[in-house]
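Report on the following structure.
One chain of protein is taken out of this complex; the other chains stay put.
Chain naming follows the written order as A and B, and within any one chain the residues start at number 1.
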Amino acid sequence: MHIPSSRISVSEIAKERGEDGASVSKSIGVEEKTVPNAGEDAFTLAYEAGKQAIDIAEVKPSQISALFVGSESHPYAVKPTSGMVAAALEVDPFCHCADLEFACKAGTAGVQIVDSMVRCKQIRYGLAIGSDTAQSRPGDALEYTAAAGAAALLLGPEQTKNALCRIDQTISFTTDTPDFWRASDEQYPSHGGRFTGEPGYFHHVRTTMQSVLETSKIALEDIDHVVLHMPNGKFPSRIAKEFKLTEEQMELGFIVPHIGNTYSACSLIGLVHVLQEAKKDQRILLISYGSGAGCDAFLCTMLRDGVKLPIDTRETTHLTYSQYQQQMAARAH
Amino acid sequence: MNDSPSIIARAQKKRHSRALCGTVLSHTIVRHPPAGFPKQPRCIGLIELEDGSRTLGAITGAKPIAIGQHVAPRMQLMKINNAGLRTYDIVYEPTVMQHAPLHEKQKVQGYILALTGPSGVGKSTVNLLLSQVIGDYAQHVPIITTRDPKKQDKNEYSYVSEQEFQDLKDQGLIIAATRIPSNTENRWYGYQAKDIERIWKQGKIPTVVTEMHLLKDLSHHYGRRSILSCGLLPPGQSRRAMLSQLLHRLRKRGRDSEASIRDRLRNAEQDLIFFDRRKDLFDHLIVNEDLDHVVSILKRCVRKLDKLSTVQKPKEAL
Partner (left out) sequence: MERDIFLIGAGQTQFGERWNASLRNLMEEAITAALDDAPCTSLDVDIVVVSNMLAERVNSQAHLGALAASILPHHPPALRVESACASGAVALHTACSLLESGRAQNVLVVGVEKMTDTPSDEIAAALMGAADAEKDAPSGITFPGLFGLIAERYMHEYGLTREELSYVSTRHHERALKNPYAQFRKSVTSDQVSASPLVADPIRLLDCSPITDGAAACLLSTSCESSLKISASQLTSDTTSIADRTSITSFPATKDAAERAFEEATIQRSDVSVIELHDCFSIAALLSLEDLGFAEPGQGIELYKNPPADLQINGSGGLKACGHPVGATGIKQLIEVGRQLKQQKEQWGLAHNFGGAGVTCGVHILEHSIA
């Protein structure tokens, strides 16, 4: 995974609006979010995340022959991020590549595609990356949480030497729901306010959760770690309460308070945190949500103890609101 | 215009060779960056990368940089042209490490002792003496060649066909190669990476007795810093005097025909010109007048080399 080193706190943004930072932070369950610098975009973040995944897996880039990037902020409307990442990482030039968009679940959609390709032996190794540098309209509620980051999963055959975790089952649930959208000529997205709650996030995640439990015949108590898409701190907590998930189950993957909503990377970054700490044979449930709307769910089993990523030695800088504005403006070339 | 599609495409191909960690050799802050780059002051460094090559690159972060700072590569959006086409390039991010850890340096970089000199200057004799003196630390790298074995060859060569040589070269297994054309033959000479790396693994210093093209290739492949390069010159104040010395020695050696001696002298003249023009490829230029003297100088160089691989160098001229 890779996230920018700049942060801005919710209280800093609230201060700008004359609101009370502490209460806003409490109500949305987020303290601070990541802010990309002028030279970072969904491609550069995806590249860094992909590079790290390849290093951890100890696989040669030339053995990778599928690469999908899911994002809401691809650098180009036409010119695939996946092609650029594939070339930069020097994967096998005979590689299946395409860009995906499904709001915040574009990254996990990529995971499903690469997973299928591995299963049918079309490829040996593939990379699925979720990456975003989300834009939000100044003054809008989304400004508190829209963040930037990327996560990459390298998938391959179960028998591979370094195999970390196995996807046992994956399902998806899709509807046409106008909770959140961005027209192609618009810089900022629009959303339906409270409509994004029950008809959006909750309905889809709940339905998907119920389906997973039914089809896999597994009980929630037998799942060790649950990772949900985190548009803020409150939505996943409500689902957790509804399904009586414990703090222990949610803990590792609950990364939104200090990173914010990294959109297509969000649930994947949560998963990456789990994969570092989980133990062999533990079971993981991931449900991502994309507005528009739909969910991807994965039921997984750890094949060995988790592997820690190299410690990020970069210093994080906290921005003032005007620095944040400048940094965001410099990106809209 | 320097950001058209074809320019960007070519630059992209070379990007990966700069995606290495490195050390800052010097730095500056360009207060007024050129058009197309962000307007803020830009920190740019001259960076020596892990493989010994050097590059100019932007350095990220707001903290002041010091010479010797260790940096790691990052992908960054550099600029967007008028048509919206983006240029991405490698920039360098300061890491917490001040200097590359010593044990890593030894693992990654080995040294090669290279003796270069024109035909007849006495390279083989020097090399023979040297191996007697430092034979425990050093080992001769076999030269892979397409020419036929000769009576006087000892074990310096391994012989292959021209096709085999080309194949090995194409596969990147031969990392230095030169063709020595002459009136009598057309032959290829080179070094294989595995031969050099095998000697390093044994904890010894690979030595080569070589000529200018091979020296250039070795320097290019392993980085100039990895070669302890000694040029052997014949005595003589002027190039003419040196060449007549060489002629004298070649005739005295009695090994070659007059035609072959003529070829060698022509090559030797090129070698002497090369010493002049490419001083940067040589750490020492030694006049081969007194064999013992030469060998003792080389012994000193090699001993220093041995010390250097275990001690961090203080600030010094590049």
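The definition used in the following text is that contacts are C-beta pairs under 8 Å (C-beta built on N, C-alpha and C of every residue); 3 or more make two chains touch, one makes a residue touch a chain.
Please read all numbers here as calculations on a predicted model, not as lab measurements.
Participant: As a test of the contact rule: which chains in view would the missing one touch?
Facilitator: Computed over the complete complex, the missing chain touches B.
Participant: Which residue from B:2, B:95, B:186 or B:202 sits in contact with the chain not drawn here?
Facilitator: B:2
Participant: Hey, which of B:37, B:137 or B:159 is the one touching the hidden chain?
Facilitator: Looking across B:37, B:137 or B:159, the contact with the absent chain belongs to B:37.
Participant: Would you mind spotting which of B:26, B:95, B:158 or B:202 touches the chain that isn't drawn?
Facilitator: B:26
Participant: On subunit B, what residues meet the omitted chain?
Facilitator: 2, 11, 25-35, 37, 42, 44-46, 53-58, 67, 78, 87, 89, 224, 276, 279-280, 315-318
Heads up, the rule we're going with is that only the chains that are shown with their structure count from here on.
Participant: Let me have the rounded angstrom distance from the C-alpha centre of subunit A over to the C-alpha centre of subunit B, please.
Facilitator: 46
Participant: Which of the residues in subunit B end up touching subunit A in this complex?
Facilitator: Contact set of subunit B toward subunit A: 12, 15-16, 38, 60-62, 74-78, 80, 84, 86, 88, 91, 93, 95-96.
Participant: Which stretch or stretches of subunit A touch subunit B in the complex?
Facilitator: Residues of subunit A touching subunit B: 38-41, 43-44, 47-48, 75-76, 84, 87-88, 90, 313-315, 317, 330, 333.
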